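Below are the structure tokens for one structure; questions will follow.
A single protein chain has been omitted; all remaining protein chains appear in their positions.
Naming follows writing order (A and B), and every chain is counted from residue 1.
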Amino acid sequence: MHALATELFPICRSITGNGVRQTLEILRRELPALKTFEVPSGTPCFDWVVPPEWNIRDGYILAPDGGKIVDFKANNLHVVGYSTPIDATLSLDELRPHLYSLPEQPDAVPYVTSYYKERWGFCLTHAQLETLAPGDYRVKIDATLAPGSLTYAELVIPGEEEREVFVSTYVCHPSMGNNELSGPVVTTALAQWLQDLPRRRYTYRIVLIPETIGSIVYLSRHLDMLKRRVVAGFNVTCIGDDRAYSYLPTRLGGTLADRAALHALRHHAGDFTRYTYLDRGSDERQYCSPGADLPVASIMRSKYAMYPEYHTSKDDLSLITPSGLGGGFEALKKAVMAVEANATFRATTPCEPNLGKRGLYPTLSTKDTARQVRSMMNVLAYADGTHDLLAVADMLEVPVWDLAPIAAALEQHGLLQRLEDRNGGPVHAG
Amino acid sequence: MHALATELFPICRSITGNGVRQTLEILRRELPALKTFEVPSGTPCFDWVVPPEWNIRDGYILAPDGGKIVDFKANNLHVVGYSTPIDATLSLDELRPHLYSLPEQPDAVPYVTSYYKERWGFCLTHAQLETLAPGDYRVKIDATLAPGSLTYAELVIPGEEEREVFVSTYVCHPSMGNNELSGPVVTTALAQWLQDLPRRRYTYRIVLIPETIGSIVYLSRHLDMLKRRVVAGFNVTCIGDDRAYSYLPTRLGGTLADRAALHALRHHAGDFTRYTYLDRGSDERQYCSPGADLPVASIMRSKYAMYPEYHTSKDDLSLITPSGLGGGFEALKKAVMAVEANATFRATTPCEPNLGKRGLYPTLSTKDTARQVRSMMNVLAYADGTHDLLAVADMLEVPVWDLAPIAAALEQHGLLQRLEDRNGGPVHAG
Partner (left out) sequence: MHALATELFPICRSITGNGVRQTLEILRRELPALKTFEVPSGTPCFDWVVPPEWNIRDGYILAPDGGKIVDFKANNLHVVGYSTPIDATLSLDELRPHLYSLPEQPDAVPYVTSYYKERWGFCLTHAQLETLAPGDYRVKIDATLAPGSLTYAELVIPGEEEREVFVSTYVCHPSMGNNELSGPVVTTALAQWLQDLPRRRYTYRIVLIPETIGSIVYLSRHLDMLKRRVVAGFNVTCIGDDRAYSYLPTRLGGTLADRAALHALRHHAGDFTRYTYLDRGSDERQYCSPGADLPVASIMRSKYAMYPEYHTSKDDLSLITPSGLGGGFEALKKAVMAVEANATFRATTPCEPNLGKRGLYPTLSTKDTARQVRSMMNVLAYADGTHDLLAVADMLEVPVWDLAPIAAALEQHGLLQRLEDRNGGPVHAG
């Protein structure tokens, strides 16, 4: 995952443009079934319209002495995202309103965009800004902001049911690590793992979109279908550093996505930060809006806006690590496993059944088999048509993916009857 | 308010009689629209009947040496409320059962009444009681207890809706400050403020009644109407000293009145005492009884029965203060503002709307505007037809009267649709 992030790092992505296309092209190498879609500028999407497409080839500032002091080719954060083209010579005082830096983090180049108001600008370290002497500065941004299209990609991995698990991540930031590339690379690994599963109960719909406008575009095209089909969804963002695990709920909480995310983090991470929906800031703002109300929760490592390197050049390839990405992937995978494992049962016999005559007791008696018998008895005791396996697992403080095979064995012996679950009846694909 | 309390202080009020009429006459000067009602003695009201009317002109005890040692004209607490007339000479031993004092508060004259059992008596300080020497005491109470009527007053301030906010206070104690005059003077100030409001959504019904029997009489005449119309109510009592803020809920809690009272106290007072309905003791006993079940909560300062001066001569004009009355008035006003501000909305666009194109973002970016944008986004995010503004305000820990103008702006731009609220549909007056 870190190697893929390294390959994607230099590309200058934005909410539209060739950087997104190039990124998706590389990801299609990993996921050949990935399909790309283009939505023309000007297309209405709910209260919004698709903006013009932005492409940038170069951008720099030449000092009064002719030296290149700020260079897009060295770091694509140096040009304000969606900058209009400029080619001019300005005094330092004229230039200054177009320069962005962070006085509190003098060595970091900030990440700045201006999608919906036309302007141009450069970002640089505050340390460098302070060295600029009066004189004539040549500024050049070779960019186009013109009708084109917004690009996104989708991958559908079919399962036994038409009902879906929805996974969304974004590809719209230039060279950044945790708050950009961790999302698509972990999502790619998840998709590969899902494709290799011998059996998938749910269909998986994975989208890679530009943040905010991309999810709005996607919802404007597919909301009805998503509302019918999605049983749980995850927004994959900021999932690559080593410092923390965190969870951000859906708007009201308590959906299958929330329960699976919490269950996964409890068993994977132990300790993690629980944010509230008031702390939101990514595409759950659209997915969980009152008009959409999809069950989309977030499992993250250090959450956007909560770590010092966020939205600066310090959020680079050294901030995300193989173990950071790996841990994030595992947590997300376990949330998916929890969704797959969950089901609601009803016991078929009044009173406890006779497990012995069916050979359901482990023959060897160890601490571990004692736990298994305890789990078996409790799965039966709560098989009342209202507690699902996740509820029983949380009560017993065991992973639901360990309960599922026990429930399956009991089902096979006719002691449990699987019910249409609370997310709507089992809908079979095709 | 303190000046008005000072003017009303000397009047000898009781649950009936001329003291009440004189008090309401003075209040009508402040609130010309106040209407007075007389309910004849013997009128049935639910399980009760209106008692005979009591009027007192004088009352005193002459010591064996002829000196006036206890004098109604010096302090009307000296005569037990509803005392039957007496004119007799008694030995100290014969007199003693008719004398009431407080051994634990030897300098305070207690407040004693006997509404429903005929008796006569005098109240005096325990210090004085202990000085009484054997001898012949002349006692005289010049009072009448005879068919008459019970007096109460009502003021209706019309609003845009027929639905009402109900405000009740009592006028039935003689010279007492916190547990009598703070109620009518703060209620009078509230009524004046309400009358001056440019716009009132709700109609306000303000009643000034004798405690207990007065609220029973009032309910026996108007219960059906109140049940149809009242969205929130407040019982105004003990709201004039400087020492505390407190809240007493409705019987089950959670009504709009409870929520508004708690919201107001959280934002006005910060720290306050939360009583339970088991601590009740004023007219909420009637308003919140299972058969009435009106949403009437109490915002108080030092609650009846919880401060040492309660029901004694020490609950005087020095106990209530301009700042005590002023703070109580402000808290009550804010509860009313919360009721007025509250409304339920539904967002009209799926996903977040484009605020920029409507100029809804503040142009200047400060900490305060950041808070405002955050509030705006959250009002939209919870505009789901189930969260009302009070719920959003409590979640954000901001006053609901600050959210209301934001919601109004969003409504004006067509981004929010106002719903018939949970207190029953918008009922328009006329």
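Keep in mind that, in the parts below, a contact is a pair of C-beta atoms (placed from the backbone, for glycine too) under 8 Å apart; a residue touches a chain by one contact, two chains touch by 3 or more.
This structure is a prediction, so every number in the text was calculated from the model and none was measured.
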Residue, one of A:156, A:197, A:396 or A:409, that touches the chain absent here: A:396
Among B:286, B:342 or B:375, which residue is in touch with the absent chain? B:286
Options A:191, A:262 or A:383, residue touching the unrepresented chain: A:383
Can you say which of A:157, A:172 or A:347 touches the chain missing from this structure? A:347
From the list B:1, B:24, B:219 or B:319, pick the residue that touches the absent chain. B:219
Residue-wise, where is chain B in contact with the chain that is not depicted? 46-48, 116-117, 212, 215-216, 219-220, 223, 251, 277-278, 280, 285-286, 288-293
Interface with the undisplayed chain - residues on chain A: 346-347, 349-354, 356-357, 377-378, 380-385, 395-396
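Here, only the chains that are shown with their structure count from here on.
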Nearest whole angstrom, what separates the Cα centre of chain A from the Cα centre of chain B? 55
